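First the structure, then my questions, so here it is.
The complex appears here without one of its protein chains, the remainder shown in place.
Labels run A, B and C following the written order; every chain starts at residue 1.
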Amino acid sequence: MNPMKMDMQACIDACLDCYKTCLSSASHHCLEAGGPHTEPAHFRLMLACAEMCRASAHLMLLGTDAHRHSCAACAEICAACADDCERVGDMDACVAACRHCADECRKMAA
Amino acid sequence: MNPMKMDMQACIDACLDCYKTCLSSASHHCLEAGGPHTEPAHFRLMLACAEMCRASAHLMLLGTDAHRHSCAACAEICAACADDCERVGDMDACVAACRHCADECRKMAA
Amino acid sequence: MNPMKMDMQACIDACLDCYKTCLSSASHHCLEAGGPHTEPAHFRLMLACAEMCRASAHLMLLGTDAHRHSCAACAEICAACADDCERVGDMDACVAACRHCADECRKMAA
Partner (left out) sequence: MNPMKMDMQACIDACLDCYKTCLSSASHHCLEAGGPHTEPAHFRLMLACAEMCRASAHLMLLGTDAHRHSCAACAEICAACADDCERVGDMDACVAACRHCADECRKMAA
């Protein structure tokens, strides 16, 4: 497997990890905590980030060049979600997963 | 409902229509016709376009500003899919759905 | 187009309509209203219903017999979501979309 393909595999893993972390954190931690955690703009962004990560992984698994566009979008959305999770606080796992996914997606979008 | 919201509704409809057209065309017309219709690069792009349209509609339904990024990606991928369907030929419904979705997504990404 | 195919088209439409209604109601009406609308069990079921409807439509668009299984699952989940939306109250659009989708999916699962 060549270096490009190892990068893509790492990005697929980062996207699916971020998808799982954001979706389960929203549905468990955020819904149970309430307050700022279910503030509409924050919660919507969590779900949007989960969906975009899932779609980016899908395009990379398909193996089409179109992944450059989905990875570019995913990098932006993950960065925004990481910032918002930091603002809300007590969301360390999401912040870490989003930052890592944003980094990996940025590389694949280049 | 204000003009912005009517634009978004039109874009959601365009995305879901393009999703349905690309996925069912790939799974019926392309698989049954074979030849250039199942050429890997073409078929993968059809499936990638379907997925990206589905994800863009999802982010707009969620109602988050993050849809700007997914719509920008979707516009690029739909335009590429339309071009490739024209090249392969006998894919008029996909070409039309992709061109329309690209136009609507470009407006929402602005 | 034969009667079977018209039934399937109606079921695809019902699934995508229920998907859109549940997802946007959860992300707009429920998150904005709070209280019982963001009670974890209720909100999770709304998101689960949206996902199952989306997947059922996908399998029917692909045109595989496997849709019988996804439609059976979708009928059960839509019925449960309709009941829960009635319990919470002020969710008439979701109740109607879920009941209709459950009916259409039950026919396709038979």
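Quick note on the criterion: a contact is a pair of C-beta atoms (placed from the backbone, for glycine too) under 8 Å apart; a residue touches a chain by one contact, two chains touch by 3 or more.
Given the structure is predicted, the values throughout are model-derived calculations rather than measurements.
Taking every chain of the complex into account, the absent chain touches A, B, C.
The chain not shown here is touched by just one of C:Ala10, C:Ala72 or C:Ala96, and that residue is C:Ala72. Among C:Cys18, C:Leu45 or C:Cys85, only C:Leu45 touches the chain left out of the display.
When you scan A:Leu16, A:Leu45 or A:Ala80 for touch with the missing chain, the hit is A:Leu16. Interface residues of subunit C facing the missing partner chain: 40-41, 44-45, 47-49, 51-52, 54-55, 58-59, 62-64, 66-67, 69-70, 72-74, 76-77, 80. Summarising the interface, subunit A meets the missing chain with residues 12, 16, 20, 23-24, 27-28, 54, 58, 61-63. The missing chain lies against subunit B, touching residues 27-28, 31-32, 34, 38, 40, 43-44, 47.
Methods note: only the chains that are shown with their structure count from here on.
Among the residues of subunit A, those in touch with two or more other chains are 40, 44, 47.
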